[in-house]
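Only one protein chain is missing from this complex, and each of the others stays in its spot.
Per-chain numbering from 1; labels A and B assigned in written order.
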Amino acid sequence: MSDAAVLNLVLYLPVLGIAALVVVPAQQYDLMRRLSLWVMVLQFILTAWLYVRFDNAAAGLQFETLLPWIPAWGVNYQIGLDGYNVLLVMLTAFLGPLVVAGAFSAIQKDVKLFYAMVFLIQFAMLGTFVAQDLFLFYLFWETMLIPMFLLIGIWGGERRIYATFKFVLYTAFGSILMLAAVIYLVYTLQSTTGVTSFAFAELYKAKLPVHAQTVLLIAFGLSFAIKVPMVPLHTWLPDAHVEAPTAGSVILAGVLLKMGTYGFMKLGFPLFPDATRLMIPAILTLSVISIIYGACLALVQTDIKKIIAYSSISHLGYVMLGLASLDLIGIQGAVIQMVSHGLTAAGLFLMVGMIYERCHTRELAAYGGLAKLLPVYSMFFMVLTLASIGLPATSGFTGEFLVLLGAFRGTWPAFVAGNSYPLVMSALAVTGVVLGALYMLRFAQHFLFGASRAPHEPLTDLVLREKLILAAIVVAIFALGLFPNEPMQKTEVAARQYQQLVSTARVPEAAP
Amino acid sequence: MDKTQLLLAVSFGLFAIGLVGVIVRRNVLVMLMCMELMLNAVNLALVTFAQQGASAIGAVLVFLIFVVAASEIAIAIPIVLLLIRRGRTLDIGAYTALKG
Partner (left out) sequence: MGLLTLIVVLPLIGFLVNGLLGTRLAAAPLGKGVVTTVACGLPILSFLVAIKCFLDLLAGSGAPIVETAYVWTQVGQSHFDIAFYFDRLTAVMVLIVTGVGSLIHIYSTGYMKEDAGYGRYFAYLNLFLFFMLMLVLGRSLLVLFVGWEGVGLASYLLIGFWFEDPEKAAAGKKAFITNRIGDAGFLLGMFLLYFTFGTLDMDTINAAFLAGPAPAVSASLVGVLLFIGASGKSAQIPLHVWLPDAMAGPTPVSALIHAATMVTAGVYLVARMHGIYVHAPEASALIAGIGAATAFFAATIAVAQTDIKKVLAYSTLSQLGFMFVALGVGAYGVAVFHLYTHAFFKACLFLGAGSVIHALGGKQDIMHMGGLARRIPVTFVTFAIATAAIAGFPYMSGFFSKDEILWFAFASERGGSQFLYAVMAGTALLTSFYMFRLLWLTFLGTSRMDHETEHHVHESPLSMTAVLAVLAVLSAVGGFLPLPHFLEPVLPLAKAREELHAMEAPLMWAAVAVFAVGLAGAWLFFRANGALADRVAPPFAGLNRLLFNKYYIDELYDRVLGRPLVWISEHAFLGFGDRMVIDGSLNGLARLAQRSAGVLARVQTGNLQMYLLFVLIGSLACLAWGLRYV
């Protein structure tokens, strides 16, 4: 089987999984769970196969499938892997089995529908990452909404209806703007060059005047910024995370948020480079605000899921900082930070899910001294906390260090030339490491240390399934922290291309 | 004003009375009667034009309208009767189930 076919199989395996689930008789919950797990594991194996066969030095798309779809509009079915999405696809496939396995004991009603929704979301997320045609991209982007809506709305917590509607309306609002922008973009491309195409490669060549670029960047950017999320468009995240079931939170934090940053990296910034360069100060400002504001808010939360939700806002601020730095080290750092956050946030949410299943409360004050009651759990929790803080040897350090270094290196020339604002922003971002330690350690303090207290004592420590899930994440975190060179070689060509696309002027009147 | 114009004026007047009646009157049966009035006003106008143009189409249409009006009344009256049997009043203002 050719590699391109394997990629298509990876993409459509969840759909086949849904078909298989439909056939399973109702009430056969164990069969459904096992089936789902095996489908996801198969998907992971296939993705890993593609990952190792990925050619680091190749500049274009790999494992490409290009089929004409709507020739009159220039829409093709084009998917492929390149440095932009290879790590994210790997992350998605890696988290798939973990999500399914993590939900085994948590979901007891409408099990079939639940796993079908998980498959559908997986399909949508993978599609968004591998799509190389704007029409296809938008299609997959929108597909993700409904299953997520159902996931939060049916299996969520108390305020799930409010949370899920907020999530959908917020995201949909951005999507509408993006749709208008997409249509306008393709129309402009057609009227200026005569080429009607939705393909990314063609769109990168579009020469739009700067004011048009700015408007389009805002339209696209709004949609992506809501997803990332960037302050001040972030308020859907804490509610969505808190009310979603564990699997939903893991999918949301692990992969969904990366769709926003991926959108910026692949589409938002390279399509409108002149406007991007004009708005760098604003982007930097918002990134730093996200870092600091997110961390400050995480400091005063009493709901353990909210702490992790706000920490996500803070961590993804680093990613935006790295992307805005336009420095190769910063960009690479941003990519690694995306993956690292996916792993740590997923791990933390899984752990919260595990304790919630035992104690049925998310109040931080209800817990204490878990290090004594649940030693194995606490060990994993400590490792994930340290990864979140960015301790060296964990993936969090790789991401944060490279981003901050890149941000500095990228903004130093501006400082020398007289514009000190970007450098000041980068310096402010460094305070994020202190704030990060503050809120995570406060969390660990109340949670793990002090007098032992938990509802529904005595508690059972982690079972084998839970240990395996967490061990997988921890191993990945350390692998990325100690040996990041291997993944980073895969993304270097893409990072360079991104830097090239955004740094060079697209239209003559905009000098860089 | 010659005869044609007079007839058309009468037709228009009848139509107007019927229309206003449907809008203003609250009694269901009166509304039905006003709708019949509108139909017959149209009939009058058709006959006038048919006679003037010596066209047979107008006359045929009149007969069509007779038939349709009759069948419409045949169905409308029972429906209204059923409605009144439920609502126990002839006042159209009482039937607001389509509100909101």
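Methods note: a residue touches a chain if its C-beta (ideal position, glycine included) is under 8 Å from a C-beta of that chain, and two chains touch if they have at least 3 such contacts.
Given the structure is predicted, the values throughout are model-derived calculations rather than measurements.
S.K.: Of the residues listed, A:371, A:425, A:462 or A:502, which one is in contact with the missing chain?
M.R.: A:371
S.K.: Identify the residue among A:27, A:192 or A:431 that touches the chain left out of the display.
M.R.: In the full complex, the listed residue that touches the missing chain is A:431.
S.K.: Which of A:51, A:224, A:293 or A:349 touches the chain that is not shown?
M.R.: Hidden-chain contact among the options goes to A:293.
S.K.: By the contact criterion defined above, which parts of chain A meet the unshown chain? Give residue numbers in ascending order.
M.R.: Here the touching residues of chain A are 166, 169-170, 232, 234-235, 293, 296-297, 299-300, 328-329, 332, 369, 371-372, 375, 386, 391-393, 397-398, 401-402, 404-405, 408-409, 412, 427, 430-431, 433-434, 437-438, 441-442, 444-445, 448-452, 482-485, 488-489, 492, 496.
S.K.: List every residue of chain B that touches the chain not included in the displayed model.
M.R.: Touching the chain left out of view, chain B contributes residues 19, 22-24, 26, 92-93, 95-100.
Just so it is clear, only the chains that are shown with their structure count from here on.
S.K.: Provide the C-alpha centroid distance between chain A and chain B, rounded to the nearest whole angstrom.
M.R.: Chain centroid spacing, chain A to chain B, equals 67 Å.
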